[in-house]
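Submitted below is the structure of interest, expressed as structure tokens.
For this view, one protein chain was removed and the others were kept in their places.
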Amino acid sequence: MSEEYDVEFVERGDREARFLVRGITPGFANGIRRAMVADVPTMAIDTVRFIENSSVMFDEQLALRLGLVPLTTPPEGEFVEDDTVTLSIDVEGPATAYSGDLVSSDSLVEPADENVPIIELKDGQRLEAEADARLERGKDHAKHQGGVAVGYRHLQRVEVVDDLPEFQEPESQIVRGVVEENGELVPTSEFDHDLSTRHPGKEIRLEDVPNAFVFHVETDGSFSVEELVTRAVDSIEARATELEDAVQL
Amino acid sequence: MELRVTESSENELSIEIAGEDHTFMNVLKGALLEHEDVSAATYDVNPEQSGGQTEPILTIKTEGDVDPLEALEEGAAGVRTKTTAFREAFEAAV
Partner (left out) sequence: MSYKCSRCKRDVQLDEYGGVRCPYCGHRVLLKERSRDVKEVGVR
């Protein structure tokens, strides 16, 4: 079995990217997508100890909000599942407690965003708490999902076939994702997702390119897109290795 | 990952792969179908709420005198080839 893949980035940011993979089967593409959503572990707050909470919300409500704050996840191998990191928060009103007020005991695990509001505190109200973050998988709880908005679409090939008949009503032709035109990759957002504005008065043929998928990946800030993709692939590989070893015995 | 053989004969094997879901099973099935001596490969999973058998069961049929368990081992190796190739291609693009 020889496998030949070709990867090309279309858009690339730290938290959001679009890339094309050629030569991949739909099943394997879906396996990678599913692994990104449910199988790559991330850090999230799991238990909270409230020392003082004179705010207007219950401890349980605040705990849930703290749990939903995305935390940066350390490099693979630094942590194992069930390791914990303690974070503390101490805010006195009048002020709003933000995710950025969480002080971590480990610089590898910190709030990915500073500006997630937790609660508005009025004069005299105070929130003081200590929280333990744990490494778990998206399968266990949505707060451990590193990949948000992860998906793929077929790459579509655009071909200008002919001129439209002179008196034909112009009709819009909507495509979303990335198209291939004369060997060039064009995100459909460049022409407002409408092929009739790109090629007015032309007849166009659109077809899916077999085994070519454009992934769109966005992370919650736990790690970069590259990290998420490689860790997802690693998780599938780890299972294959485990199965191989188990069968050999 | 716990394995339990539910049915086994010379050319056919049914095996429960506990703790896995579509993510891995579908990729594995895909790799098995690419195997030369595998004539059929499929898996079945029931939803968690259904009660009864909820772990995936993989069924493999082989041709000739090929041991289905050996085919499974090669299928798992096939998944590994895919992941390694993908990682290489991805890292080359980064």
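The letters A and B name the chains in turn, as written, and every chain counts its residues from 1.
FYI, a contact is a pair of C-beta atoms (placed from the backbone, for glycine too) under 8 Å apart; a residue touches a chain by one contact, two chains touch by 3 or more.
All figures in this text were calculated on a predicted structure; none of them were measured in a lab.
J.: Using the touch definition given at the top, which of the shown chains does the missing chain touch?
T.: A
J.: Check the options A:63, A:112 or A:179 and report the residue that touches the missing chain.
T.: Answering carefully, the residue with contact to the hidden chain is A:63.
J.: Given the contact definition stated above, which residue among A:51, A:149 or A:174 touches the chain not shown here?
T.: If we include the chain that is not displayed, A:51 is the one touching it.
J.: Using the definition of touch stated at the top, determine which of A:15, A:141 or A:154 touches the missing chain.
T.: Spelled out, the listed residue whose C-beta touches the missing chain is A:141.
J.: Tell me which stretches of chain A touch the chain missing from the display.
T.: Listed in rising order, the touching residues are 44-51, 53-54, 59-60, 63-64, 66-67, 141, 143.
The working rule: only the chains that are shown with their structure count from here on.
J.: Applying the document's contact rule, which stretches of chain A touch chain B when the two form their complex?
T.: 1-9, 19, 21, 24-25, 27-28, 30-32, 34-35, 38-39, 226, 229-230, 233-234, 236-237, 239-244, 246-248
J.: Give the list of chain B residues in touch with chain A in this complex.
T.: Going through chain B, the ones touching chain A are 1, 3, 17, 20-24, 26-31, 34, 69, 72-73, 76-94.
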